[in-house]
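One structure is given below, encoded as structure tokens.
The complex is shown incomplete by one protein chain, all other protein chains being positioned as in the whole.
Letters A, B and C mark the chains in the order given here, with residues in each chain numbered from 1 onward.
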Amino acid sequence: METIPTELIITKQSWTTAGQQARLQLLENQQQITLPFLGNEQTYTDIPSLKGNIEHYIGMTQVPTGIIGEVCIEGTDANGNFFVPLATSEGALVASYHRGTVACKMAGAIRAVVVSEQVQRCPIFRFRTVVQVLAFVAWLTEEWEKCKEIVGKQSRFAKLQTPKFNIEGNQVIVTFEYTTGDAAGQNMVTVCTEAVCLYLVQQSPVEIIEWFIDGNLSGDKKVRGSAFIAPRGKYVTAEITLPRKIVIDFLRTTPEKMQTFWQTSALGAVKMGGIGMNAHFPNGLAALFLACGQDIACVSEACVGIARAEVTAEGDLYGAVTLPNLIVGTVGGGTHLPTQQECLKIMGCYGAGNSRKFAAICAAVLLAGEFSISAAMSGGYFSKAHKLYGRKK
Amino acid sequence: METIPTELIITKQSWTTAGQQARLQLLENQQQITLPFLGNEQTYTDIPSLKGNIEHYIGMTQVPTGIIGEVCIEGTDANGNFFVPLATSEGALVASYHRGTVACKMAGAIRAVVVSEQVQRCPIFRFRTVVQVLAFVAWLTEEWEKCKEIVGKQSRFAKLQTPKFNIEGNQVIVTFEYTTGDAAGQNMVTVCTEAVCLYLVQQSPVEIIEWFIDGNLSGDKKVRGSAFIAPRGKYVTAEITLPRKIVIDFLRTTPEKMQTFWQTSALGAVKMGGIGMNAHFPNGLAALFLACGQDIACVSEACVGIARAEVTAEGDLYGAVTLPNLIVGTVGGGTHLPTQQECLKIMGCYGAGNSRKFAAICAAVLLAGEFSISAAMSGGYFSKAHKLYGRKK
Amino acid sequence: METIPTELIITKQSWTTAGQQARLQLLENQQQITLPFLGNEQTYTDIPSLKGNIEHYIGMTQVPTGIIGEVCIEGTDANGNFFVPLATSEGALVASYHRGTVACKMAGAIRAVVVSEQVQRCPIFRFRTVVQVLAFVAWLTEEWEKCKEIVGKQSRFAKLQTPKFNIEGNQVIVTFEYTTGDAAGQNMVTVCTEAVCLYLVQQSPVEIIEWFIDGNLSGDKKVRGSAFIAPRGKYVTAEITLPRKIVIDFLRTTPEKMQTFWQTSALGAVKMGGIGMNAHFPNGLAALFLACGQDIACVSEACVGIARAEVTAEGDLYGAVTLPNLIVGTVGGGTHLPTQQECLKIMGCYGAGNSRKFAAICAAVLLAGEFSISAAMSGGYFSKAHKLYGRKK
Partner (left out) sequence: METIPTELIITKQSWTTAGQQARLQLLENQQQITLPFLGNEQTYTDIPSLKGNIEHYIGMTQVPTGIIGEVCIEGTDANGNFFVPLATSEGALVASYHRGTVACKMAGAIRAVVVSEQVQRCPIFRFRTVVQVLAFVAWLTEEWEKCKEIVGKQSRFAKLQTPKFNIEGNQVIVTFEYTTGDAAGQNMVTVCTEAVCLYLVQQSPVEIIEWFIDGNLSGDKKVRGSAFIAPRGKYVTAEITLPRKIVIDFLRTTPEKMQTFWQTSALGAVKMGGIGMNAHFPNGLAALFLACGQDIACVSEACVGIARAEVTAEGDLYGAVTLPNLIVGTVGGGTHLPTQQECLKIMGCYGAGNSRKFAAICAAVLLAGEFSISAAMSGGYFSKAHKLYGRKK
């Protein structure tokens, strides 16, 4: 098996047991892991351990999962070549993303960087007057070290940052911003923030008329126009320059057409009142999140981002993607579930110390996917690809 | 089995095989169906048939799935009591949505209505000047009947509606709007629109410099500020009034607190530059889409919507949800896959003739979910619920 | 005077009485008009006639007004060369817009087109249930011809178009869309819509619990993400191609830099969650609206729009602007006031039959202004221009 290029193993016999086995063996060998649940050799029966992930259990929803790659990345967060699992029922999706990764690999490595990370919970406090709001804000600012202490007692991982205050008449929303280690962190920040709030409600020198644990400013599972200005989750950016020859010969379009397509898409986004600008981030992101035990409801916010395509002075094609709201974790949530765990292990991303790595891979995959679909659309063969791989209707 | 209330069967023994079996049996009896794949009695081995849903297959991602209900709905699209499957790895999600459905059932039936349905594909055409754009638009308007004919040859289901033109300098984006039967329809409208475009490019009396199959105005997997003005997919609305007593005794809050919480959330949405206004549509929607073989990447657009909570003149709580971009189908896509098919059958939603019914159920479930989380947040026990059902960290 | 090129008359002696007189004379000769109020030869004393424009009158706010041009336009709405008055207190604004018009004039004529026109008023009706909403909508659809009749009795100019219904739970917002002749039309559509509503409230077969004349969906003085999808006022687009030589020699930048600057600006707009994408539409628009008796509060909505800059295959610079919400009128409002009337007359735009012409001029002016500021920014001399023309601080 070793003598066949990995590219061929990946794509050969997409829909046969032999093909599946060859791919699984490749992945197991590469990472020195076993993948019994994906390989259907082992069946999940430990239902009691599902507590914390589901209630009123009736069984396992099963979603077809394929592999793309290798995605070549260089950077401090992720570095190396990665096979990446994608779970979806949409024909052509895996093939298209794979094609993008092949084009990128021909060109070298994708540079991917996690610029920052943070998770917010934003309680709202209501008072009689704005004058009382100001008094509360002044007091809370003084108490902030105490708030950090309270957080410290609730979690080893959550680290509370500087507060922000959003005052509107007699209401104030306080942004509690945290780093949360390698967990996605939404529950962690809820628990920590509530502990602080209970203290504040008890100690506040001005009477709090009413308060709620969230005033809907955190961006939790929300698309918002402030996504780039106030990042949430990992803020990641990835880039690569594709030589002109690759764009023409392999992607069957031109750098110029790619840029024009990008420009019309960017303006289309503006015309429909969109937030962010990209061709199809949700496709790759949902498939990656699903395979890897992420909270797929977070696709709603995480898929906001910017893609860019530019012809360089040399006539090559520069591409970049930026994701300001990438809520991901490699511990907690659904990451420990059987197939999810295996999928994370395929990339060496399971467990503590891997969330930034996983975030960098997400961005690299989306960059590859943008190249692929934009090439298909600007090259005029988008529909053909869907006829080839899509379901007969 | 008949003598135990269904409510108890649903919630009892969330995490035991016995509990699972009891729930499955209840569902099988109610719908006169079998659920061998969910019940783990049968394993999927027909890999060749996955063509059209996946490439480079390595196995099945398995996601824990639970059941809520019954959701009681009255209306012409859906009518009756429905158990609803949700696939997720987020603890407390299923329990919370279930609680919402119980509160609603106590109050009677949710009224749910599919107001309209449509799917768009929006090619862009580039010319030398705006004068040529105007000539093209005039000509295309004349040719529209011919365009409908071409569509008719491509698909039995796709019905082309009136065009819309978005002119910007020497570019025009043409909105091809279709109804697509019971399929989600994105691929169908691509194929049909391309066929028309190829005709237009050949026949246009003015030279088209460049064209792309999508100018990014369709809203395909995009959140956009025009979501309510130019609906996409099913436009659904659902409502119910909860008697004051239920809100206080069962949901442990008050109608007034619910309305205040809603108001602060609505303003929070405005403050963060949000689109739509709701508490957590993506949670229920992603879980429903995943269980039922929908394109989960569409959660990105489908989760846009409005929730509303108002105290009535009688002191009760009126609630409504509206979803303008609900892309769903009950044929095609991933709907035929084993567990997905079973999940659709649980609601009597598998196959042709059921997409509006399924859309109505989606809206009803989200309404129940909004009541539940808003009660937890306004009642001050949101964090507690997550500690109870969430994973230990 | 005839032998001096108009360009020189425009720019010479910006701040002397002689310069002012020369410009006024040029304008008076060109249009065969007199401009006594601008020229300070006549003072407004007919205070009683201000009824309808102001209350609690204390005097006239006086805003410095300059002239740019000629703006050369070809098209069916406006055709010819126009001097355009701009009222502002911001130094450099007039000079910058003028420079843009000179660059365009060197290149030929701006093509400007009014694509559509409409004004909306959107009452909201509240019912007990969504079922009653549906009944009301069905009934109102039947009554629409009657509604048109009622409108016809209120106004000779207002023409009611097809209704649109926005249903959300037990509420429906009905879009009453009108054409309003050459008036901006906001008051006209209010009066007409109210007359219809009073009829509906009386005749509705289902009880209307509550209604308001506007449900905030009309976009009246609001920036909204649906601006391009649901135009309001005039929808105008204008374009021109500047030869490479003009861009380099006269605008002191390059087409490539202009395109790159445009691209970064477009992405900047996306990053800040903006609506539309342009460099400084509000500057020119506010100055034009103010000079010409338009409702300057409408700048808030009218300034939404898209600018585009592209290097052509020949290395020239294509530019276009598109304004979907241009609320303007040449009758009514402040158009008849002394200096405002004179400013409209300078362009031959005073009175009935001129609103589309005026809209086309607006777009052409904004296009010129985008070229000018983008050249200054991409050429690196933006700050210098402001030091030259701005106030000493």
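Just so it is clear, a residue touches a chain if its C-beta (ideal position, glycine included) is under 8 Å from a C-beta of that chain, and two chains touch if they have at least 3 such contacts.
The structure displayed is predicted, hence computed values, not measured ones.
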Contacting the left-out chain in the complete assembly, out of C:G75, C:G100 or C:G215: C:G215
Residue in contact with the excluded chain [from B:L86, B:C122 or B:A269]: B:A269
Residue among C:Q118, C:Q132, C:S155 or C:T330 that touches the chain left out of view: C:S155
Among C:I73, C:V130, C:V174 or C:C303, residue touching the chain not depicted: C:C303
Sites on subunit B contacted by the missing partner chain, in the whole complex: 224-229, 263, 266-267, 269-277, 306, 308, 310
On subunit A, residues whose C-beta touches the chain left out of the figure: 111, 113, 115, 129-131, 134, 166-170, 224-226, 228-230, 237-239, 273, 275, 306, 308, 318, 320-322
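Here is the rule we go by: only the chains that are shown with their structure count from here on.
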Distance from the mean Cα position of subunit C to that of subunit A, given in whole angstrom: 42
Inter-centroid spacing, subunit B versus subunit A (mean Cα positions, whole Å): 21
Multi-chain contact residues (two or more partners), subunit A: 224-226, 266-267, 269, 271-275
